[in-house]
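Shown below is the structure under consideration.
A single protein chain has been omitted; all remaining protein chains appear in their positions.
We call the chains A, B and C, going by the order they appear; numbering starts again at 1 in every chain.
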Amino acid sequence: PEPAAGTFRAEARDWLRTHVPAGPQPSVDTAEGFGWHRAWERELAAARLSVVSWPAAYGGRDASLLDWLAFEDEYYAAAAPVRVGQNGIFLLGPTLLRHGSSEQQARLLPPMARADEIWAQAWSEPDAGSDLAAIRARADRADGGWLLSGTKTWSSRAAFADKAFGLFRCDPAADGDPATARHRGLIYLMFSLRADGVTVRPIRQLGGGTGFAEIFLDEVFVPDADVIGEPGDGWRIAMSTAGHERGLSLRSPGRFTAAAERLVGLWRRTTGPAGTPGPAGIADTAGPPGTAGLADTAGLAWTAGLAWTAGLAGAIGAAGTAAADRVADAWIAAQAYRLHTYATAARLAAGGTLGAEASLGKVFWSELDVALHETALELLGPQAEIAGLDGPDGRWLDGYLFALAGPIYAGTNEIQRTVIAERLLGLPR
Amino acid sequence: PEPAAGTFRAEARDWLRTHVPAGPQPSVDTAEGFGWHRAWERELAAARLSVVSWPAAYGGRDASLLDWLAFEDEYYAAAAPVRVGQNGIFLLGPTLLRHGSSEQQARLLPPMARADEIWAQAWSEPDAGSDLAAIRARADRADGGWLLSGTKTWSSRAAFADKAFGLFRCDPAADGDPATARHRGLIYLMFSLRADGVTVRPIRQLGGGTGFAEIFLDEVFVPDADVIGEPGDGWRIAMSTAGHERGLSLRSPGRFTAAAERLVGLWRRTTGPAGTPGPAGIADTAGPPGTAGLADTAGLAWTAGLAWTAGLAGAIGAAGTAAADRVADAWIAAQAYRLHTYATAARLAAGGTLGAEASLGKVFWSELDVALHETALELLGPQAEIAGLDGPDGRWLDGYLFALAGPIYAGTNEIQRTVIAERLLGLPR
Amino acid sequence: MSLAGSAEQELFAAALHELLTDADVTGTARRWAGQDYAAGLAVWRRLAGAGATALAVPGEHGGLGASLADVMIACEEAGHHALPGPVAESLAAVPVLLAGLAAEPAVAAWLPLLAAGDLIATLALPPQRPYAADAGAAGLTLLVQDDMAWLATPGTSHPSVDPARRLWSVDGRELLARGPAVAAAAGRAADAGALACAAQLLGAGRALLEQSVQHARQRTQFGRAVGSFQAVKHRLADVAIALEFARPLVAEAAAAQTEGRATAPRDTSAAKVAATDAAHLAARAALQVHGAIGYTRELGLHLWLTKVQALASAWGSQAGHRARVLAALAADEATA
Partner (left out) sequence: MSLAGSAEQELFAAALHELLTDADVTGTARRWAGQDYAAGLAVWRRLAGAGATALAVPGEHGGLGASLADVMIACEEAGHHALPGPVAESLAAVPVLLAGLAAEPAVAAWLPLLAAGDLIATLALPPQRPYAADAGAAGLTLLVQDDMAWLATPGTSHPSVDPARRLWSVDGRELLARGPAVAAAAGRAADAGALACAAQLLGAGRALLEQSVQHARQRTQFGRAVGSFQAVKHRLADVAIALEFARPLVAEAAAAQTEGRATAPRDTSAAKVAATDAAHLAARAALQVHGAIGYTRELGLHLWLTKVQALASAWGSQAGHRARVLAALAADEATA
């Protein structure tokens, strides 16, 4: 079930082919790299491709879900840059479209679409972990607005973003049934990361980048105009964002199908169709040898054999042989995720809703993403560990580190499995 | 670390080579098959090979742990029959040697070694499941002995065995700390399966055999002479049996290494060393074809390709290629289990003890056993599902069904993992 | 006819589910295991009454000419209820084969009988598929080898791990057709059979999940419902995930076969691999959740456990299907 609208898909593909920068893409986790990505977002916006599923009035194209998926397919297949504005575009944007006032929509959505304002999320807290309802950062009533105090963490993009949005406790006394009390008394707020009282401390990630930050808030004033919905209603509004089909719940398969295709290509280079070894060995050279040139050119030749011992040399199979079924399974899983997502999109387009089923997808894509990249690194040989390697093989390590976060964020996979068991299968709490 | 005593290993190997029956071995789960296996045990006993680790006085050879492992290696490598007497030999025998009176030892061990008396175990109960301490079958005091009442289940070999041993509740009023009360007031008893009041109902297993039975006990009299240890001390005695290093806790690696070698052979027949396809196709015949002869001769030829579609025929890899890493991992794991077991045996021989570490081995061998057989069946093609197939490939299905019980019995793998986490890693209850 | 959309397909599945729930499939399977086929054939006739046997038969031959997606719904429900008999053969592979050979009047004559459920058929496709499943219960046994299609006679039989299933070697008796059209039809039939097998595995996996959930809700251990343990929850959640993501692969392969796409063999193998893995996961989880009782024939659970094991290698092994996916991908890559 491919999206019908071949025209839009074709337009996107053509535009991306001519516009995606050819060279290496800088990290989004440095000031320069962030600026580079902001410029790319502006280029997308100028082509009205930055927020395709939004209403035309705010810079979008009113694209259907299927068209949005087609765009994502093409975006990943073109190896286009990571979306630095995605917190705003996929999380806050849909929330404003659903729960924001028309004043808020008109004021905030266009600069978001143009990347004039890039948003960070401010959900988690140091002691809340996966337990989002354990929020302690406070919003205290002040004249014409609220004063924010507390600490937010794991705030992606916050190191360089302009603004942030998140939940705060506005009514600490909310009580009643203790099982649900924690979910009441929360307020959904937006604030500037440059406001007085805001301190941002970047957090270094596993791979060395600073994609996360901690946000310290000390009586930061937020006007009433920047509250979404009613005070006390924040939990409900946030949950509707978390479940938004164009956000995290219906994650586009583009990343996975593009990576699966690259994995097949990598595997093909390390093994022939019937298991014939790939190119091996290095041409004889006269004079003292050096390995400098090899690092960037010969690449995969080194993974083909490990014939250190003469007696075994003749019998050694290609490395690719010993990962063939993992490659097959990764491709099949990426295919399954793509087909499942399109089927879900078709169902949603026909008026269906997405509830706890989203948990099935979360676990599946996050495990798939890790397995795909792990298999590639197992095939890659001595270059696998090099950070920031140029060329297509250089993307596997970064992709792997990125994938490792998948089973943790947006509700750990343990939590998701419990949701599946209790809410979909009906097992007792 | 191979066992030093090459002489005994060589003797066992030679004897097995000349004595293991060449033809198909009947199922142990029919009356005839049981008799066939009893005869085999007697042949082993005549060569003093039925209970090699027991004292010579009772028919054994006082073999060291390492020699016992060597014997087991050779036994499995020779594809010798399943040990119909194993409940007695490996569980009850060691218990009697440790906790039995000398009268009990002299009376019971020699007929056990000669398979004149074959023993079944009577531990589990219908409502106890994995929770062994939840035993409800009673032993009521009677004149000169005890009266047994209740139901035992999952009693392997009970359908055709002579006697049984197990735990019964002799003091229902035992109380005190409720966490430990259930473990007190138990008695370890032996009884005849032909005694008045005993009814045995065979239970059909997954594969159709009746390896299990349910035992109904209605005031079955057991003389005091058949109590092991003190009444009320049954739990402690049983636990020392369960943990006995020659019983289940230190499971011999012979089954797994022998199966791993067969798996490598199977894989080799479905793929060349560098992935060349194995023998494929069937010779052209004149006249109407038939598939009868193929089933028993051509065997693996059918798994090599699936070239139903002409366009792909040339490019198709050997089936073995797509399972190569599973084969490698299964062989490596069998090797790891063998080496680990020998290292543990050496440690025990030097006076070490085996506690919760046994749980590590239980999970490892039971998962390995399933994976080994599963991989073989994935390679085997259309013959994989045939029950009772002749020849070496015919043993994979039976072996798989047998392996499936591994993660369930002798403490489910879930219970074992909890034991590992709490007792070895120190995680909170 | 083709069921108009997923809503109609769901209604059809529900109707078959109800029909099979009412039939005593467990008892039927027990009798089938003893080669007493009468009760089983009666269930098949009721399925025929609901249209299941006519789906893959072309309209001009008395069938419904439905899409393979619809055929797969019937196969999935058959697997869901562990229905005995040559499901993949009679509902999918044989009609697809015969439709390709319908130029022969003798062949064409069988199609309406298949559609009406008056004829249950099976076939062998050596070398990959040397046995005809349940030929002892079938009214028509076929054999295709190289480019020749034969009417065949069942020879000796072998018991399957699934007690309600036997595998028959067959002897060609009468040549029905010969030529490239036979080879082409046999290729389509083999893919239809493999996919039908995948659909049955999905259904069987679903049944195992349902029974495991049921057991876990009712059974207590260590004083708690078995299903309240996190290990049980997470294991069954993984089964639900695997089944959920195998299903769209079956649907895609059905569409590819119906439309005769070049990717049909690859997509069929992908579906068979994923459905088999999902069903295996369901079987392992069911055993673990049920404990020892699941390892017996006391509950009837063994009907599904053994059927999963039988169908896992029927119509191509996992290793063979993975190899076929890889070969197709390698070929794509080579021409890309």
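Assume a contact is a pair of C-beta atoms (placed from the backbone, for glycine too) under 8 Å apart; a residue touches a chain by one contact, two chains touch by 3 or more.
This is a predicted model, so every value here is computed, not measured.
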| item | value |
| --- | --- |
| Listed residues A:106, A:225, A:239 or A:387, member touching the removed chain | A:387 |
| Residue touching the undisplayed chain, where the options are B:107, B:136, B:236 or B:340 | B:340 |
| Omitted-chain contact residue, chosen from C:184, C:231, C:255 or C:331 | C:231 |
| Residues in chain C touching the chain absent from view | 229-231, 234 |
| Chain B, residues in touch with the chain not shown (by the definition above) | 264-265, 267-268, 272-273, 324-325, 327-329, 331-333, 335-337, 339-340, 342-343, 347, 357, 360, 363-364, 414, 416-418, 420-422, 424-429 |
| Residues from chain A at the interface with the omitted partner, ascending | 124, 129-131, 153-154, 203-208, 212, 270, 280-282, 284, 288-295, 298, 301-303, 305-306, 308-312, 315-323, 370, 374, 377-389, 397, 400-401, 404-405, 407-409, 412-414, 417 |
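Just so it is clear, only the chains that are shown with their structure count from here on.
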| item | value |
| --- | --- |
| A-C or B-C, whichever has more C-beta pairs in contact | B-C |
| Euclidean distance of C-alpha centroids - chain A vs chain B, Å | 49 |
| Centre-to-centre distance between chain C and chain B (centres being mean Cα positions), rounded to whole Å | 34 |
| Sequence positions of chain B contacting 2 or more other chains | 315-318, 321-323 |
| Junction residues of chain C - those touching two or more other chains | 232, 319, 322-323, 326-327, 330-331, 334 |
